[in-house]
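The structure under discussion appears below in the form of structure tokens.
Removed from the display is one protein chain of the complex; every other protein chain stays in position.
Moving on, here comes chain A:
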Amino acid sequence: MMDKLLSLLQLCDSNFPSGAFSHSFGFETYIYHEKIRNYETFKTVLCTYIETQLTYVDGLACRLTYECLAKKSEEDIWRLDEMLTALSLARETREGNRLIGERMLKLCSEIYPSDVLNNYKEMYRKKRVYVHPALVFAMVCYHMEIPKDITVLSYLYVAVQSLIQNAVRSIPLGQTDGQKLLVFVQMHMMDAAQKIDCLEETDLGAMAPGLEIAQMQHEQLSVRLFMS
């Protein structure tokens, strides 16, 4: 693991240019309506987000992709890509994931090239897939031989730290509060990773209705810092 550590740190770095800093995935709607307005209110929403969206959608998709790679069944990965995209009913969230996924795919296939990333890129070029960051992340980690559990937990970390960074800028919160929160949710992310490990493919995509509405309403907000 030691030899992979630096690569994993690079991939999880908040400076990794995936474009995630432009997307709030519905959080901005809650900020706009002052449902999220400080450390405490943000903390509650973030924890629920980890337990719902990140567990049943992004995290589970990451785990399933890793397993498909281990089984060498690429067709199943393209099917996951199709399912994830179809699951995103809010347009901005769907497009946000595609934009982030596309940037990650391009960048990662330059710095950590692998056959599966190339195939994913080729499928994207032919418009046969939509591209999702959770899938790209699993592909890169699998190729670097990072264990599955660490891959999933790291992906949760990437998603959470990006939301926290965005919250620090937009609520706003102090930088120290942001870092405190990142420590506070460690346990929640570990629990989520464990839960993800026990889920079935049939659990994929169970959505939180309120969050989905917030992601939809974002399209109509009069003032927006984020694209989703």
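Annotations
Everything that follows uses one rule, which is that a residue touches a chain if its C-beta (ideal position, glycine included) is under 8 Å from a C-beta of that chain, and two chains touch if they have at least 3 such contacts; residues count from 1.
Here is the rule we use: contacts and distances are computed from a predicted model.
One chain of the assembly is not displayed; among "Sugar ABC transporter permease", "Urease accessory protein UreD", "Cyclase family protein" or "Xanthine dehydrogenase family protein subunit M", its UniProt protein name is "Urease accessory protein UreD".
Shown as candidates are A:Y30, A:Y66 or A:Y120; the residue that touches the absent chain is A:Y30.
In the complete complex, the residue from A:L107, A:M123 or A:M216 that touches the missing chain is A:M216.
Checked against the hidden chain, the listed residues A:L11, A:I31 or A:V45 yield one contact partner: A:V45. Interface residues of chain A facing the missing partner chain: 30, 35, 44-45, 48-49, 51-53, 56, 82-83, 85-87, 89-92, 94, 203-217, 219-220.
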